[in-house]
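Sharing a structure, written as structure tokens. Questions coming.
Every protein chain except one is present and positioned as in the full complex.
All chains are identified by letter, namely A, B, C and D, in their written order; residue positions are counted from 1 within each chain.
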Amino acid sequence: MFRNQYDTDCVTWSPAGRIHQIEYAMEAVKQGSAAVGLKSKKYVVLATLKRAASELSAYQRKVFKIDDHMGIAISGLTADGRVLSRYMRRECINHSFVYDSPLSVGRLVLQVADKAQVCTQRSWKRPYGVGLLVGGYDKTGPHLYYNCPSGNYYEYKAHAMGARSQAAKTYLERKFETFDDATLEELIKHALFSLKESCTDGELNSKNCSVSVVGLDTPFDILEGDTLKPHIDALDAEDAGAMETDTAPAAPAADAPTDEAAPPEAEEPPAAMES
Amino acid sequence: MIPAPQKHSYALGPGVVAPAMHPEYGRAIQELNNVNYPKAGGQPFVVDAGHGVGGPHQHTQYPYVTGTSVLALKYKDGIMVACDTLGSYGSTKRYKSMERMKPVGKFTLIGASGEYSDFHYIMKLLDELTTDDYCHDDGQNLTPTEIYNYLTRVMYNRRNKFDPLWNSLVVGGFHNGESFLGTVGMVGTCYTDSHVATGFGAHLARPLFREKQYDDMSEDEARALLEDGLRVCYYRDKNSINKFQIAKVTAEGSTISEPYALITEWGYEAFVNPAAAAVGTW
Amino acid sequence: MRARAKRRSNTLSTLFSSIPRSRCTTSGKTSVDIRSHHRSRRCFSGILILTLSYNVYWQIRPREGSQSRCYQKLNNLDRKMMLSAGPQQHGGPTQHASWSPYDNNGGTCVAVAGKDYCVIAADTRMSTGFNILTRDQTKVCKLTDKCLIASAGFRADAITLHKTLQTRGIMYKHSHNKSMSCVAMAQMLSNTLYMKRFFPYYAFNLLGGIDNEGKGAVYTYDAIGSYERTGYSCQGSGQALIMPILDNQLKAVSPLLVPPQDGATPLTQEQAVDLVKDCFATAGERDIYTGDEVEIYVINASGVHKQTQELKLD
Amino acid sequence: MSSIGTGYDLTTTTFSPDGKIFQVDYAQKAIDNSGTAIGIRCKDGVVLGVEKLVISKMLVEGSNRRIFSCDLHAGIATSGLAADGRQIVNRARAEAANFKNFFGDAIPGEVLCDRIASYKHLFTLYGTRPYGVGTLLAVYDEEGPQLYQIEASGVGMRYFGTAVGKGRQGAKTEIERLKLSEMTCREGVLAVAKIIYQVHDDAKDKAFELELSWVCDESQRRHERVPADLHATAETAAKAALEDDDDD
């Protein structure tokens, strides 16, 4: 791995005006297993791929409920993610204690981002090594945000992060314009389809993935195991059907050229520096 | 001693500080002032800890410049609030153009009876909150209910410190097609209703409201009823003057009228010689 | 110059018993801060120690001859203010303002537990003195799917107590991945009340719900956290009117029995609801703080069900 | 003197032998690589404009703004690291709120500029890195409309018109041609939009969103986004002007 003298802490600018430590922290997000998020006009769906440390271990937790109207999916350092989720929960509780209303998703995301920025500018700290997909529903409707270790945050209509997320992203980029009016069922389906693109070791099943939903009159809920199974089964059924009809756009094979055109490495670092 | 800027958790808004900071507040403030401290975060449950920190204790143990009753009711298009413009000083009618109703954001209105300086302070807290909303510019502004709940916390927590804000507040607003009307007292007593009144008005005007107010009443009816309430208060509350403002909040936003006077009735025949029927009485 | 400095420090010592301290903030503003070290804040614990029973409301008010420092403070108010045409001059000393941190907003709560259900009910009147503040203020708060609390007394305290319990319930759920049981909630309510023992919540609480075995449970409290599981109970302004009826109709289980009994009443759910309605109708006749409407919640295996009953509006 | 590899450019606490603090220069570099932000002071107010580069088509339109209000009467446009920019904005908001709390009135432009500049300067002094963000500050206070620019180094200066970011050179040249003292903000908005479209480099960056804000008499001296219709007009006019240029 290439190294230089400007990349050992986050308080050193490189001559090109970059901060390598932040970019490395963003690499940590890519090491985590994939998570995707997408929204319609009424709902937000987060779907995650869970890893198990060994055959004998349980699958890791990737999704955290923050409040009835909000939840997050994480990729990267789980411990960092838990710290942030605890912080977010506390903020939500505080807010509803004082105002008797749920905290705005955007405002909380902004706070988290500001918190993350502080870690990119102190010699005794390191950036958070975790990316958050925040899905929530508030006064202004459903929102999907991505919080980056750099302290940047973006509001997306659909997004994917984590290992091999580019494949999922490609799927979403192709389809996201149809999400606005999609039903919850369809959204979940799209989430699982896109997640599947990022899944390499084996099949998607109700154990290694989880889906969470939140939206209009729908408190945040995590579908795992048995509650998820029907959706996975429906997916498999449709998958089989799709093979015969419109398989072309969704087929993994079609992704290869796109992947080259926009490799994740090319896209992410400027994102840290920019806008 | 000096007017210290409010330090508060961004999560909770001005006047609201996390309890984790509270025991060692001085240190926490230092950390907040420190550039290195993240300006976000906080823990639950202590509202308005900005008080008595470091500096001397603040206690309004006595109200000085005070306003009397505030009356309010719901009607078809929203809510209507009214009060006079007198700032009493004991029983001196000292300031006669004191506005006791203020808008908070576009769709909420606060009316205050009690100590004016405390009301001023409360408005400062709320202005900080609304300015914050303005700056975020994300379409999320405080709703009347949120303001009401926030004020309840502020009043209650000051009471907990034996340092009450000496006010009874009326919070009225209109949001998402619904009227809101509530009131908060100096110890945090709060309730919402279709009509409310603070101070003397609770005794003098509310019986009228109970009889005549209904949520679908027209604006003219509502105004007439409210003016009846004001008139009764003016007849029987010595700390009131015949100079009133009436305000409403509807889907269009809030408006506060210019001060105006009510026609009062002093022409009853019996008033000429009230003791005529029983000579020797008063 | 010297004389001036002297005057200033004299002033300060009389005013604040401390000297001003300069302090520089990071934003480059220099500001001056005076700190007061007078210990008035502490004195409150002095009087509040009196408040062992839950007659707190009366004992906490300043009494004739009670010379605890904080009330001296209240009484000595504004000697100086007199000189500048302060309000007192006009109103005379009788206008002296004082305040109590408590109010009593009245209201009555009743709860009855059966084998597999719990009924918990409260009226909706909120009053202060002879004034009805509102006729439609719920006193009942849902804490979990299987546990409700009803509180009479000082509304602001009750609201805060309910919010605190709800919040802790959420935190518990976040960290344990399950809701708090009714039994746990009952213990936590006791702890919460006891923690504020020296400045108590002036709230009279009943906690009702279904316990882990599915049995109905009623927990009854005093203001500072002493609590007991019973089969039925009543709290609030109508307590003295309703409790005899309940005792008459139902038999309390002796707390001396070994092993302890849960005390659930033998009534069916419908009978229990009827009994509660009768109780409120009775209290509404004679207690000015009870009236307007009763909200009756039934908690059983199928969830929480609400019904209401009209009371007199007088 | 070259900086790289000398070891004099690794921390803000090190001067190079010829008296430079290279870390500040490097931070400036991050700003220079970022989307252009420009501000002009017209006779009745100040206009801010930003070329916000869009990194993904799945982003929600209008999100991640780079122009912020920091009080009713003051706004900030940032260029450089967005996350750093927000910290500056937070600080500016806190300063404005503190000032209002303390003195009971809106913070004057020069004071706010001063406070932000001091804050940035602090980060060039010790164990932190300088902020990689250039700031344009638009204020309309009792003394009239004012435009300030605060650099990463902590230098704050008042301008009639200025620009930061990638296209700053071209933008400044264009601004110099404007008769700012005779211009209203309505005209200013059109000019700003046009300049941003002109300096945008299609070859390097594809998509961008134009952000416009103003604080002027027409907006009741409040800093707010330019009204949607005017924004649309400005954008159309800018695109048209660009095509005209291409034709020539």
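Please note the rule applied: contacts are C-beta pairs under 8 Å (C-beta built on N, C-alpha and C of every residue); 3 or more make two chains touch, one makes a residue touch a chain.
Methods note: contacts and distances are computed from a predicted model.
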{"item": "Identity of the absent chain, which is to be given by its UniProt protein name, from \"Small ribosomal subunit protein uS3m isoform X1\", \"proteasome endopeptidase complex\", \"non-specific serine/threonine protein kinase\" or \"Exosome non-catalytic core subunit\"", "value": "\"proteasome endopeptidase complex\""}
{"item": "Of B:I79, B:M98 or B:I246, the residue in touch with the unshown chain", "value": "B:M98"}
{"item": "Selected residue (touches chain absent from view) among B:S117, B:T192 or B:N242", "value": "B:S117"}
{"item": "Candidates B:V65, B:L142 or B:L226 - the one touching the absent chain", "value": "B:V65"}
{"item": "Those residues of chain B which, in the complete complex, touch the missing chain", "value": "1-4, 52, 55-65, 87, 89, 92, 94-95, 97-98, 115-117, 120-121, 163"}
{"item": "Contacts of chain D with the absent chain, listed as residue ranges", "value": "102-105, 108, 110-111, 114, 142"}
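Convention: only the chains that are shown with their structure count from here on.
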{"item": "Selected interface, A-D versus B-D, where C-beta contact pairs are more numerous", "value": "A-D"}
{"item": "Euclidean distance of C-alpha centroids - chain A vs chain D, Å", "value": "31"}
{"item": "Inter-chain centre distance, chain A versus chain C - centres from mean C-alpha coordinates, in Å", "value": "44"}
{"item": "Whole-Å gap between the CA centroids of chain B and chain C", "value": "24"}
{"item": "Where chain A touches two or more other chains, by residue", "value": "93, 97, 110, 114, 118, 122"}
{"item": "Shared interface positions of chain C, touching two or more other chains", "value": "26-27, 167"}
{"item": "Interfacial residue positions of chain A with respect to chain D in the complex", "value": "5-6, 10-19, 110, 113-114, 116-118, 120-124, 150-159, 169, 172-173, 176, 267, 270-275"}
{"item": "Parts of chain C lying in touch with chain A, wherever the complex brings them together", "value": "163, 167, 170-171, 174"}
{"item": "Chain B residues touching chain D - in the complex, by the definition given at the top", "value": "3, 5-6, 14, 35-36, 39, 124, 128, 131-132, 134-135, 137"}
